[in-house]
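Here the complex is missing one protein chain, while the rest keep their positions.
Our next item is chain A:
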């Protein structure tokens, strides 16, 4: 750690870690409702509420991680302290309060009712305020020295795009088709656009610092990767416009562009492995390295392979809105963004705590347990999805009877989810002990 204000990041990582734990608890509750059809909580915490909390916590903890990462990265890239640490801390408290209000609200049935964007409008306004405080602080910091590195530029671009896209998810539109058209500007253009920029930039920074390869090489590849991400991903939004009341040509546009989306993700894997092979310095933080390589690979499988599997309209016609989607959603979010945040935390926290060489056996157990369990979880959901497509969409069996035939696979999913949760527990223990054994 070179700059005092990088420490701001730590509190963001603490909140992210706690919310991650909570997200998984709500995942287990939501999943149980599939295993046992009879739901004893139906009037207190019905499926829609627990699902909303599960996916909101997911997005929020990832955003906390990204923000923490930004506060860690920008001082080093800009070679200056954060413009206002005080604003950064207020921003953290405000964001956490909005999050608590949203979740408490869902428990009382207060909802805006679009998936992922269930936050009532007034809380969305709060989120916009948080985003503006954050961007302002970051921009002010960057303006102090005006060192426009590519890593920093891509990060800023990604963050501005992230905040900007959210605007399209705030307004109530009378026409459901139009509402969903713009809903995807948030959901899709986040995970297959803005977030890839943020994640790509953070990953480039970590690899640069870990392996000591030339900045020029890292930055060149960063440009190519995010360029291809946006080229394929923007028009690739069309893979969500096949069946929602949009013109037929989207089957062509969405199909072709989104089929190319795995290409830049593959480049990222190659790039990561090359940086590691051609490292210029001995890698001190082996733990972060393992997480980084794991992330690159899982990102490729979850988003690239699992996404490609159902992105062509000929296939998506049958799989759209089934457990196949849930399988991909879990795999991609975990591989691309949960693992990125964990990589970031294992890279940054030791530096913040003054730990020189990190080789945490506990962390590696957590890594193995999470990756292995998640892989089994998404396989189980994929089998459930195949059963669903076959019985319901091909044979024409009704929805609920089909679900009966899927119960076994929901059970497998749920049992493996406990394995995943154990991995998360190990991680949380390890995270907080990195704080404790600090100065040793």
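Quick note on the criterion: a residue touches a chain if its C-beta (ideal position, glycine included) is under 8 Å from a C-beta of that chain, and two chains touch if they have at least 3 such contacts; residues count from 1.
Heads up, the rule we're going with is that contacts and distances are computed from a predicted model.
With the options "ABC transporter ATP-binding protein", "Nitric oxide reductase subunit C (Modular protein)(NorC)", "Rieske-type oxygenase" or "Elongation factor 4" in hand, the undepicted chain maps to the protein name "Nitric oxide reductase subunit C (Modular protein)(NorC)" (source: UniProt).
Among A:228, A:349, A:371 or A:387, only A:228 touches the chain that is left out of the view. Set against the missing chain, the residues A:23, A:152 or A:323 yield one that touches it, A:323. Here the missing chain is touched by one residue of A:23, A:237, A:272 or A:311, and it is A:237. Against the chain not shown here, chain A presents residues 33-34, 37-39, 42-43, 46-49, 51-52, 106, 109, 111-115, 118, 150, 172, 174-181, 183, 216, 219-221, 223-224, 226-228, 230-235, 237-238, 241-251, 253, 257, 317-318, 320-323, 325-326, 392-401, 403.
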